[in-house]
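Take this structure, written in structure tokens, and hold onto it; I'll ask about it next.
Let's turn to subunit A:
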Amino acid sequence: MNTLFGEKKTEAKKIVFTSVDQYPEAPISLATTLSNFTGDWRTFIPVIIEEKCVKCYICWKFCPEPAIYIREDGYVGIDYDYCKGCGICANECPTNAITMEKEEK
Partner candidate 1 sequence: MIEIRFHGRGGQGAVTAANILASAAFKEGKYVQAFPFFGVERRGAPVTAFTRIDDKPIRIKTQIYEPDIVVVLDPSLLETVDVTAGLKDGGIVIINTEKSKEEVLEKLKKKPGKLALVDATSIALEVLGLPITNTAILGAVAKATGLVKLESVQEAIKETFSGALGEKNAKAAEEAFNKTTVYEL
Partner candidate 2 sequence: MEIPESIKKRLTIPAEEHFFAGHTACQGCGASLGLRYVLKAYGKKTIVVIPACCSTIIAGAWPYNTLDANLFHTAFETTGAVISGIEAALKARGIKVKGEDGVMVVGWAGDGGTADIGLQALSGFLERGHDAVYIMYDNEAYMNTGIQRSSSTPYGAWTTNTPGGKMHFLEKRHKKKVIDIVIAHEVPYAATASVAFPEDFIRKLKKARKIPGPSFIQLFSPCPTGWRSPTDKSIEIARLAVQTAYFPLFEYENGKYKINMPSPKKEPKPIEEFLKLQGRFKYMTREDIENLQAWVLREWEKLKKLAEVFG
């Protein structure tokens, strides 16, 4: 699976308890936040124009989610399940290889 968190993401599950007995004794966490797909917060969607990409990874570096990953071919990919569409990647890209487009849902 070609995303930043790979298997961890596929295994990520929402946890809902229906009985007090299922709860742990202390309020300790039981899972990661990877089951929470924040991609639906997005209004604008970043689109990568690969021809312009110089593989500098600045977008990857500054993604606060993180939702940008480095692919095996050296280009970057965006995990749209998590990308909130903040646009930092597009703003910081030195070659304007990322554009923010209005997303139709």
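Quick note on the criterion: contacts are C-beta pairs under 8 Å (C-beta built on N, C-alpha and C of every residue); 3 or more make two chains touch, one makes a residue touch a chain; residues count from 1.
With respect to how the candidates were assembled, all candidates are chains of the complex that A comes from, given by their letters.
Since we're looking at a predicted model, the values are computed, not measured.
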> Out of the numbered options 1 or 2, which touches subunit A in the complex?
Replying inline: 2
> Where on subunit A is candidate 2 touching in the complex?
Replying inline: 1-6, 8, 12, 15, 27-38, 41, 55, 57, 61-67, 69-70, 72, 74, 79, 81-82, 84-88, 90-92, 100
